[in-house]
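With one protein chain held back, the other chains of the complex are shown just where they sit.
Up next is chain A:
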Amino acid sequence: MTLKQFYNCRILRNHEIIDDHLWVRGGKIIDPEGVFFDEKVPADIRIDCHGLIIAPGFIDLQINGGYGVDFSYDIDNIENAVGIVAKKLIENGVTSFCPTVVTSPIPVYHSILPKIKRTAGGLHGATVLGVHVEGPFINLEKKGAHPPHCIREFSKGFQHVELAYGSLDNIRIVTLAPELINSAEIITELVKRNIIVSLGHSTANLIEGEEGCNHGATMITHLFNAMLGFHHRDPGLIGLLTSEKIAQPIYYGLISDGIHTHPSAVRMAYKANPDGVVLVTDAISALGLADGRYHLGQLDIEVKDNKAKIAGTDTLCGSADNLNRCVQKFQKFTKCSKVFALEAASYHPAKVLGIEKTKGTLDFGADADFIMLNDDLHVQSTWIAGEKVYPNFG
């Protein structure tokens, strides 16, 4: 197996950027100390990184599509749609993602969910970590850009969940509203199946949110969006950030594009609960495209001046900013360290999924999925399993 040494770089390790080399073999990051003292062999290939920062590849837990395709609309050729996005996302430094399906009719779930398989990344694109199903068990009052007629309840318990999705095998994250009847039971069942439950599209008060968390929910979907606004006597789901009544840490998706979340609100969330920040794009088909009309699931949308709205309305419906831009904006908004901004889009989402030993880190033994960035945090190249996948001049 080829032994690669990346030198003349700064690497993000143990929550700091240090002067070091990165050694890779067999698609994994390895400890060169053993190679040096035991194997006594030099690297087969030495790669000059020209002083760039090496950081773990970004992980997007909420992305509806991009580059003209929509995972909830382009259902006839869903594998192709996921493939197109996976291929383009590497240009933004994203090495893994959860394709996100918005509230859809039951036949759509049954048709596409089995086809969106977890797949390892490579030259063909970013790793698919499993599907994020956002809905249909959400609150009609906070439907956002989801089609109201497809929103459902689980009044008959978990069988309703199975009925809606069909197979749960490819599902990694479910966004649901915790105030729905039976939600405690449903959350418990999902968590038992190793599915992450994220709370959102909801009118839940703080107590309902805390109950959801105490049954196993660990995340909040696009904080501030599609939930009650902060109220000092009942802070709602937003109050989970500082709740003292939940057992485990809470993570929250944050669309740091400066449109969905005001910079001041980004700062507020960051200051209240920095460790929970998970930067997501919530990107739609318009990601990477010019202004115009596109699809989001069952709805027509219009993108103008970088803002995506349901056609003919003022309802925001997902972002057209890529994750690299969101990381840069987050750092600008919060004035946090580079390390923090980078980890908010890599280490934090990996922790949400419990994969922080292999992804979102450059520790020894982790997958060699990483990016090289300049000091403005612009992605210069993307590597998956130790191979350069972007830019690809070949």
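Quick notes on this structure:
The rule is short, and it goes like this: a contact is a pair of C-beta atoms (placed from the backbone, for glycine too) under 8 Å apart; a residue touches a chain by one contact, two chains touch by 3 or more; residues count from 1.
Everything below uses one rule, namely that contacts and distances are computed from a predicted model.
Of the candidates "Glucosamine-6-phosphate isomerase", "EKC/KEOPS complex subunit BUD32", "BOS complex subunit TMEM147" or "Ubiquitin-related modifier 1", the chain left out of this view carries the UniProt protein name "Glucosamine-6-phosphate isomerase".
Within the complete assembly, A:D20 is the residue of A:D20, A:E91, A:D291 or A:E387 that touches the hidden chain.
Contacts to the hidden chain, counted on chain A, fall at residues 19-21, 32-33, 35-37, 39-42.
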